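The structure under discussion appears below in the form of structure tokens.
What you see is the complex with one protein chain gone and the rest in place.
Going in written order, the chains are labelled A and B, and every chain counts its residues from 1.
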Amino acid sequence: MRSLLRRSTLLRHGLFFLALAAILGALTWFVFDPFTEYNVAGVAIYAISAAGLTVLTGLNGQVSLGHGALMMIGAYTTSVLLQWHPDLPLILMLFASIATTGVAGAIIGIAGARLRGPYLAGATLSLAVALPQVPTHFASLFGGNQGISVPTPVPPDALAAVTPQQWFTWICLAAAVITFFLLANLVRSATGRRLQMVRDNEVAARLAGVDVARTQVLAFVISAICAGLAGSLFAYWITLTSPTGFTLTLSLSLLTVVVIGGLGSLTGAVLGSFIIVYLPVWTGGFASSANLPSNVANNVPLAIYGIVLIAAILVFPRGIAGGVASISRAVATTFRSRRQTSTLPASPAPPAQ
Amino acid sequence: MRLFTIYTVDGVVNGMVYAAVALALVMIWRATRIVNYAQGAMAMFTTYIALVVIQHGVWYWFAFVIALAAGLVLGALTERVLVRPVESRPPLNAVILSLGVLILLEAVAPMLFGGQTQSFPAPFSRIDITTGSTQLYVSPFDLFSVGAVLVAMVLLFLVFQRTTLGLRMRAAAFNPEISRILGIRVGRMLTLGWGLAALLGALAGVLAAPAIFLYSNNMDEVLVFGFTGAIIGGLDSPIGAVIGALGVGLVLSYVSGYIGSDLAPLGGLVMLIAVLMVRPQGLFTFGRQRQV
Partner (left out) sequence: MRSGFNRSRTRVLATIGIAAAFLTAACGSSSSGANQASAPGVTATSVTIGSTQPLTGPAAAGYSEIAPAANAYFKYVNAHGGVNHRTINYTYLDDGYNPTNTATQTKKLVLQDNVFAIFGALGTPTHLAVVNYINSEKIPDLFVASGCNCWNDVSKYPETFGWQPDYTIEGKILGQYINQNFAGKKVGFFAQGPNDEFGTDGILGVTDELQNGDVTLLPTPQYYTPTAAGAMAVGTAIAALQAAGAQVIVSFSVPLFTAVALASAAGLNYHPTFVVSNVGSDPATLTGILTGGALGTKLPGALIDGIVTDSYLPLASDSTNPWISLFQGIKNTYAPSLPWDGNVLYGMAEAYTFVQALKAAGQNPTRASIVAAVQNGKWTDGPGLAPYGYSSSNHLGFLGVQMAIIGTDGAATTAGPVQVTTDNASSAITTYTGTPSTPPTSGIPSD
């Protein structure tokens, strides 16, 4: 059994994520209060989007400052379809959003295939600022700044004991677990290695026969699919889809989540998402109880977030996941060397010179 | 024709403000290979400092100089304290650092200066000039804005090209190792570079504020459009930055006027993509990559 696990990544990952899903599902049902359920759903949504972005930026080296815009495409696909037909099933909406955002990702990937570094960053930044203007302008179709209302998903009649909040949290957690399972397998596969090869040395990759442009576009499509899924769930989570939810801040936050968590690290994506959802929750309470004037109190969460970003990147240059990895490696090395020195035989006399 | 003139004037005036930001970004890029996403927020902060000074009864021009000086100090401090450690790290770390600085400044500004939107004075009238019965579609303040940015650019050009200090700064950016061997204090040159860039940004801030008002994220869009201009021109080219930014200003103005102000940023995006499709490293970047 153990050798089978060691050999088959798929089986290893499958068992791990199945267990994870079961634990999270149980926690939601038995332990979490409604506010925690709501926040956990948010963490799952951000994590899905961040996971896609970490594959794009961490594994494939393409910086995208515009992933908020991709999430927006996913959210609007779902919202416009629901506005047209409110009874469409949620799973269909998720796939519709994945499809449209995937196509958008392919277009952006093709357009950006020749761009590198800050030029790609600038193009995606421009996209992040420009795309939200489309629903603002075409207000009759997309609801304008006021946005489109999205109904909360209700659990099927068979599960009457489950609250809509719990049901939605389960859906988000399931989507996250499935996404991470698929991405974890991708990272370890030949495709994943190709992505990293292109990041590490484009010329060498080309010489090795890798189609660089196609790999770049594939990376964009993968990350766009994640963003589309996250965007669709985001629409249900906020119960509103409006350009105000897809500001530049969202795109920048996603990138910070990825870098702080650790570039290329899926665990890091979860850690970063947890911080970005829970930091305002923790600091918000402090601000109101400390009796500060409103202009100070309202900006405390944001100031703390800025300081955390600066401190984290200075202290953990390779992100939290990288920092944890280096700490554990340092600990392991200390243990190993200590064990080695205690079992080494007496060293022989050095050869005469 | 009348509308076209109005839009062109608007485009040039706004474009010059974007050009100041674009030039600041290019300066920092050439020196440290980093894009300073916090440039706009720094400009907002120094403009707030100027406002506080003015509200205490100080003459506008003193406050103007104080804003520029504050920019110099803020840029230099940021480089020395925060950016130095990430200069040798992967470029994405510097991106996150500058985003952190942006967020921090946008949070601290309302704490220090109040959360309300404030208006900011202009030293000259903002009413369009009328000579006799014809209305020129430009105001004295518009002329001042364009002139101030041009003067700043010329002065910077002279500093960089005609002074020893400028030579040292260019050397430090071009080849830090050799410069160090030759006795140039590279670190100090980089700090000065960031300081001068932030001074340009501060100028953009006080020129933009009368029209767009003063609040914590008023310079966010100015930064994006300035960055777009710098990208279009090519991050290594100061001339390119100015031309690119002027182009962005004009395109935004025409789209805003003829199609709809909501869609102006889309016009900027289309322009950017169009240029980058043909020249992926901007219009004025020369020197080819090795290709396989």
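For the reader, a short list of remarks on this structure follows.
Convention: a residue touches a chain if its C-beta (ideal position, glycine included) is under 8 Å from a C-beta of that chain, and two chains touch if they have at least 3 such contacts.
On a predicted model such as this, the values are computed, not experimentally measured, just so you know.
Listed residues A:L15, A:L88 or A:A139: the one in touch with the omitted chain is A:A139.
Across B:S139, B:T191, B:S237 or B:Q281, the residue that sits in touch with the chain not pictured is B:S139.
Within the whole complex, the absent chain has one touching residue among A:G66, A:G228 or A:G245, and that is A:G245. Touch with the chain that is not drawn comes from one residue among A:Q83, A:T283 or A:N298, which is A:N298.
The chain not shown here touches subunit B at positions 3, 6, 10, 51, 54-55, 110, 115-128, 130, 135, 139, 141, 210-213, 215-218, 220-221, 256-257, 261-262, 264. Interface with the hidden chain, as seen from subunit A, comprises residues 33-35, 38, 136, 139-140, 143-147, 149, 151-152, 238-240, 242, 244-245, 247, 281, 284, 288, 293-295, 298-299.
We take it that only the chains that are shown with their structure count from here on.
For this pair, subunit A with subunit B, the centres built from the Cα atoms lie 32 Å apart. Of all residues in subunit A, only 57, 63, 111, 114-119, 121-123, 125-127, 129-131, 133-134, 136-137, 203, 206-207, 248, 252, 255-256, 259-260, 263, 294-296, 298-300, 302-303, 305-310, 313-314, 317 touch subunit B in the complex they form.
Residues of subunit B that touch subunit A in their complex: 29, 35, 82, 85-86, 89-93, 95-97, 99-108, 110-111, 114-115, 220-221, 224, 227-228, 230-231, 235, 260, 262-266, 268-269, 272-273, 276-277, 280-282, 290, 292.
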